[in-house]
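As you look at this complex, bear in mind that one protein chain is not there, while each of the others sits in place.
Our next item is chain A:
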Amino acid sequence: MSVSIEYIPTGSPVHRLHALTKLIFALAVLTISMLLSQPLPLLLLFFSLLGIAALASVSQEILSAVKGLLKVAFFLALLQVFFYPEGTVLFAPIPSLPGLSVTDQGIIFGISMALRMMVIVTSFLLFLTTTPARSTVLSLVEYLKVPYDYAFLFITALRFIPTFLEEVRLIGQAQEARAHDFSGGGPLARLKTIFPLALPLVMISLQRAERMAMAMETRGFGLPGRTYYRTEKPGAVDIMVIVALLSAVAAAVLLRF
């Protein structure tokens, strides 16, 4: 299963929102989904997320991720259905094990649980596909006062994922060209076949890190008084969306308690 969680630049209204707004959105959806316990409101919430995905022109990516999630959701629901003890027993597959009986509340709980998981994952996928990592990190540094070194660490890690995948591919090819067989035998044998891949990768990564550290130092990384070329300020729309999100959370809290 290859689910893309990369930023997809489509320039939609959703993309134009501030990173902070979208982060608050994902957290608000998370909170609301925790407060909702019935399948129907959760389903509505889920569909509204798909609506937002369409607005952001990332439906294709989100839907393919959702398809992958369905399997996980199904197993999650099944587990809950069988192990939820309360409610009226509808049927018991193994009579000697009363703990495994299926109840009406169990079914509802299981479906809700699965939907909740889908909602939470989808909302974060929406956040990731519509927000460049750089903007996220900058807003963390500027508004949430995360130290830049940590933010840089995070940004760099994200930035190097594709590079590492490319290295893995090349190393794999180089060893295959020397007649190395990666698909060898049992689990232990297979673990051994990984060495020719893993060791060059570690060496290359260390070299790269060292070179990068030097390149950064020569360009003055770590000097105090860092300024930013690009600063992004939340606009009026952002304020409105944030207020709406916070009221929605407040409403959900009030309805629940």
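One rule holds in what follows: contacts are C-beta pairs under 8 Å (C-beta built on N, C-alpha and C of every residue); 3 or more make two chains touch, one makes a residue touch a chain; residues count from 1.
In this section, contacts and distances are computed from a predicted model.
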item: Per UniProt, the name of the complex member that is left out, chosen from "Rieske domain-containing protein", "ABC transporter ATP-binding protein", "Ion-translocating oxidoreductase complex subunit E" or "3-isopropylmalate dehydratase small subunit"; value: "ABC transporter ATP-binding protein"
item: Sole residue of A:I94, A:A177 or A:L254 that reaches the chain not shown, by the stated touch rule; value: A:A177
item: Omitted-chain contact residue, chosen from A:E142, A:E167 or A:E232; value: A:E167
item: In chain A, positions touching the absent partner; value: 167, 170-171, 173-181, 195-196, 199-200, 203-204, 207
